[in-house]
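Excluded from the complex is one protein chain; the other protein chains are retained at their positions.
By letter and in written order, the chains are A, B and C; residue numbering begins at 1 in each of them.
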């Protein structure tokens, strides 16, 4: 398996994939024209032909027999070409000596504060391949790409995670807040955003802060919570250095996780190494899973490999060389696949 | 030199010290009654008699001949007993298809978002002892104290750094903004805050966000900038894991640096070790400067020592044992004094 | 015909006794001020008002019982402490692309009414008595038209509506969420003029009306039902419902500019016979308080001009005058 930039020839595979995606993935519409346009745009992005703020790095995950089974994306900088909206979850504290009271109120403030950050987006893996290493490769490969090409991205990454909704797609946060302002259903709003029509957000979202005391209990409880299906993704990102910094999605209140580039685990762990092979297999006790990137931009390939590193040489097996289309002696970017040192949690 | 909790008997020394402090240190008033009350309160805090949100951990730095030459403090949680105010520097982005314009405006929003965080405060070092190790010990010792007693503090630390002002104490930010709302001079406002009278802030500070386009160029330039004298302190805190997270002081726009406890360098680097001495000096090539804390709460002592660590044993010299009032075999908290791995900066 | 007159210090015990019968949501500070200032009958209503300057106008029945009274705070001067209201505003959000128009009401805090003259509390002990209600309102109007106060606008904040349990749905949806104390406690502190807590605790930002509980929304600008006749009397005099609401109960604030009041009621020359229903006003003299009344609409007694009395044309439509008042 490997991850590589999307190509025009992937269109049919992606159409097939998108048919398997549920409502959760708004950014992968099963509309041929739209998807073709997106692929075309991504190809230009990888070639460096994008204007900063319009770059859309779209990758596919393919099996060793070249079957496309997943995709993931990276926007170079959001909010540059069009405003990017979140609520910021803030606190208002009031106190009165006369009353002997100090009162905390949570408020949601219209925010464009994520402007200029790079966004992780459009992750989708064929359900038949979930549970194994494929998901980790798909999700982390783009982080290694960022670590390898930091100059192409903002100084911080952000990932908006899917918020709480029930089986019928009903979002308690939307029912309690968005509905009053947008005059449409959650799925309509989500769909409009997915097809890139975001003007209506600026036009209709509340300009003044919202006191959460006016939301339903269910809606308040949904603030910054992820959908049960997304909890794994959240944990994975947190291990890579992402954290919740009080920004949420304006529709379903899902958390926006952020990570300054200089705190991205892969930025700190990435090293340039030379590829080599060992006699026989590298499945020794010294080997550990690595994430490896070879090539630049539109020519890049990324894969995971059981490997071991010594003196700036990464020892891999022949399959890995094949996946990376590399000969030994090639210099590549590599980092351990797993976050070795988890941040200690202090309660 | 060592750092230890303040005691009632330090009053005279601190009065003498405070006389040397300029206008910059509002939290160390040279008023005997007030200072005595603060010391008394701090002693109760170290004994665990404080209500959470009122704890004031005040330390002194003393020389080996017991001369008090500096102080530093830690509030356990701000904004619990009375509101805590900052401006949050935020961005408002507006765009119009009709105009073909996308416009970014910086705005300052009244914020209580630092509520519940622990605050570094009241750092002062006798000018005669600046430039050496004393400043680092004073500043970092309290971070080790936090790492050793995380349950006594909020889940994040904050340090409000002195903002830009000229030699006469004139703050361009105040002149352009605060003056219009507070109807007093910057030094009066600063003084009132210093003596703990903060009611007027809630009463007089603007409730609506401020568009920075209405501030003078000088005031805009001062946002989140530290006073030249404070640049060293800023760098030091940044090395320990602090970062600017868009909160500034409401009077002089100095940055509030924040650090979640789980990202505090000393939380991650602190280890429990057993003290031992080597034959002769520890000034071998293997030795490096360590920060060491012995004892708990009101009995704690902290110092720096050239030491080396092996298998959970810290080898120190006899002076260090004396400063820590420890025998060999005692278990202490220790961490390298310097942040060994600086965060790589990605431009 | 009954008259309305300014109260004097001799009236104080009777007025004090009537306080308990006032609706508890009337702000009583003006009444307190006015009771403290009760003076000679001949106190000059035309003195320059100062902060806290207040008077009481009252009506007695033929038995000499006080059947109605109104307090008026005239201290519309600089230095008056801020007066808090909710301002009911509207922002329309409009999406061209989606063809959506959503006029959104908001409630924001304002001190814009700080320098208004304040009318209230009023005591009307038989709310079905339209004649007394109208006379009381007309008497206040006459006082305002002739007294030498600054010509500030006049407001009357009416206590808001209550639910079946006598509680305020507006308090439930707004004050109760921000003040952190009981309605009774907040009321008591307000009446005791410890009002710093308003600026301290009221919401910083406008509230969106569609997010408020439905019972709260339904209470916006609705006066307590016992005060509807009083509201109608004020509206007939030129008061109009404003976009301001009482901060505790969401009752309406009726406002009239001095200009509009005088436009509604035109002074007529005392030499000609004023039409029935006209308002007459006698300024205070050395021995008599300010007095006002409405000319009987049916009576046929000959008109006797009095140089001290000023007449204003019918403030209320009467059968006789309605022809001249049609629009």
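Here is the rule we use: a residue touches a chain if its C-beta (ideal position, glycine included) is under 8 Å from a C-beta of that chain, and two chains touch if they have at least 3 such contacts.
On a predicted model such as this, the values are computed, not experimentally measured, just so you know.
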Chains on display which the left-out chain touches in the complete complex: A, B, C
Hidden-chain contact residue, picked from the options B:18, B:50, B:95 or B:330: B:95
Residue, one of C:61, C:257 or C:273, that touches the chain absent here: C:257
Contact residue for the chain not shown (choose from B:207, B:235, B:299 or B:322): B:207
Residue in contact with the excluded chain [from C:6, C:28, C:93 or C:216]: C:93
Chain B residues touching the omitted chain (full complex): 92, 94-99, 101-103, 105, 107, 177, 180-184, 197, 199-200, 203-211, 213-215
Positions on chain C where the hidden chain makes contact: 79, 81-82, 87, 89-94, 96, 101, 103, 108-112, 114, 145, 196, 199, 238, 240, 243, 257, 259-260, 262-264, 266-269, 323-327
Touching residues on chain A - with respect to the absent chain: 110, 202-203, 207-208
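As a convention for this text, only the chains that are shown with their structure count from here on.
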From chain A, the most remote chain by mean C-alpha position: C
Identifier of the chain whose CA centre is least distant from the whole-structure CA centre: B
Centre distance in Å when chain A and chain C are each reduced to the mean of their C-alpha atoms: 61
Whole-Å gap separating chain B and chain C, where each centre is the average of the chain's CA atoms: 56
Inter-centroid spacing, chain B versus chain A (mean Cα positions, whole Å): 35
Chain C: positions in contact with at least two other chains: 196, 200, 204-205
Junction residues of chain B, two or more chains touched: 202
